[in-house]
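Sharing a structure below in structure tokens format, with a few things to ask.
Note that this is a trimmed complex: some chains were dropped, and none of the rest were shifted.
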Amino acid sequence: MLDVIDHPPGIRELRLARPPVNALNAELLRALVGAVKAAAGQGAMVMTGQPGLFSAGLDVRGMLALDRDGVSEVFVELWRVQHAIAHSPVPVVFGITGHCPAGGTVMAIHADYRVMAQGDFRLGLNEVQVGLFPGGVIHGAFRRLTGGHSPQLLTRGALIDPATALRVGLVDELCDAAHVATRALEVARELCALPRDAMLRTRSLVRKDLMEMFGNPGHALMKEREFATMGAEAWFAPATQELLRRMFEKR
Amino acid sequence: MLDVIDHPPGIRELRLARPPVNALNAELLRALVGAVKAAAGQGAMVMTGQPGLFSAGLDVRGMLALDRDGVSEVFVELWRVQHAIAHSPVPVVFGITGHCPAGGTVMAIHADYRVMAQGDFRLGLNEVQVGLFPGGVIHGAFRRLTGGHSPQLLTRGALIDPATALRVGLVDELCDAAHVATRALEVARELCALPRDAMLRTRSLVRKDLMEMFGNPGHALMKEREFATMGAEAWFAPATQELLRRMFEKR
């Protein structure tokens, strides 16, 4: 489900491994939250998938079988993984090895750096296409990276190709799918090679705005509940249900 | 002066049609304000010109014959069309079919999406070149799209080509002049095909900052007057008058 691989010097790779498409369910998200937190003592962290495949996003097929509590739980874990990545005390590099729509992009926008596979892959926040919508934190984190491109991308629920993603700032670098993980590890290694205090101090300064989007710790639990409640509500709206089910009939 | 064409499913095209260059005078601007408001019940709205021609901006030649009240009126209507586009309850897609300096760009920056004709066309806020200057709302709306490129572009009163406009975020997509209107309609159609509530909710979230630039409704009239007063004052400054008149002698 999630392969944890340690590379010298102190770089922990979290490799999504839930065939066939690394779909995110509560169990995988919970494993990710735990693994991200457990990597706090490392030098840096890298999240990858398999060459040509990163993650299809939330496990929609599985979620269609869940009741309201089950769906809420998925959204709680999706919130927690965002929170864990955003608050990681060590740099997080995403090696986006392939498709990365919706839930995949939701995680990636909280990281420090994103290497993306070039080729016929897509990423973006396309939730609106199935009747869902980004909340304040996802909107803020996405806009923090993509600036003036953000409004149109979100309104359209646009899935974009790697070249466009680079142009709008959603990813920081492109390379062949086969080399994405290697390159992400290299970036992590470069970060680890920097004078630790200066790097972490700079990192705190540039991520202050991202942290503040989550609010102070006192509000954290409230925001988590709000995210899960709104997510589940939108999920069970009749229009959304119809779209989600139609999506699978088409496949 | 303004052709209004309805396309299925519920997309209203407002096509500028004031030969020879779709120059914006009080009458055309007033027609636009009315048409934008009247389209509130549609699915989406598209603004276009003719292939190779969008709008030359304000009708400077006509305005040089107006007295202070007449010029103020033009600025009042220019404000109102910005306000109407920014506050449109349905998405507005601009099909910028050709040149789009000054007044044309002033309108476009409040829209949801901009398709621009590639080729030897120019757009931008070049008001400073004739002694005018952008107010707070125009500055804010322009910067919202172009971010860090905004300061230098505005200070220079730069007119830029389509490729540069894409790079700095002033437009969202390029295509052949002949296909701009078709492509803008297609984007509008895609927006209409999205789950309506989720799309409109996302759109509200991402346009909140733009709305706030106009201030609350109580301030709206005050801001409109301020814009018109400052516009007319700058217009009748001797240096501006000389530049505007010289512009027409050159032609």
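When the chains are written out, they are named A and B in that same order, and each has its own residue count from 1.
Keep this in mind: a residue touches a chain if its C-beta (ideal position, glycine included) is under 8 Å from a C-beta of that chain, and two chains touch if they have at least 3 such contacts.
Keep in mind the model is a prediction, meaning the values are calculated, not measured.
K.L.:
Just want to confirm the stoichiometry: 2 copies shown, so how many copies does the whole thing hold?
P.N.:
3
Methods note: only the chains that are shown with their structure count from here on.
K.L.:
Between chain A and chain B, two copies of one chain sequence, what rotation angle (nearest 5 degrees) aligns their Cα atoms?
P.N.:
120
K.L.:
Using mean CA coordinates as chain centres, what's the chain A-chain B distance in Å?
P.N.:
Here the centre of chain B sits 36 Å away from the centre of chain A.
K.L.:
Can you name the residues of chain B that touch chain A in the complex?
P.N.:
For this pair, the touching residues of chain B are 91, 112-113, 144-147, 167, 169, 172, 187, 190-191, 194-195, 197-199, 201-203, 205-207, 210.
K.L.:
Quick check on the complex: what are the chain A residues that touch chain B?
P.N.:
127-134, 136, 139, 143, 147-152, 154-157, 167, 234, 237, 239-240, 243
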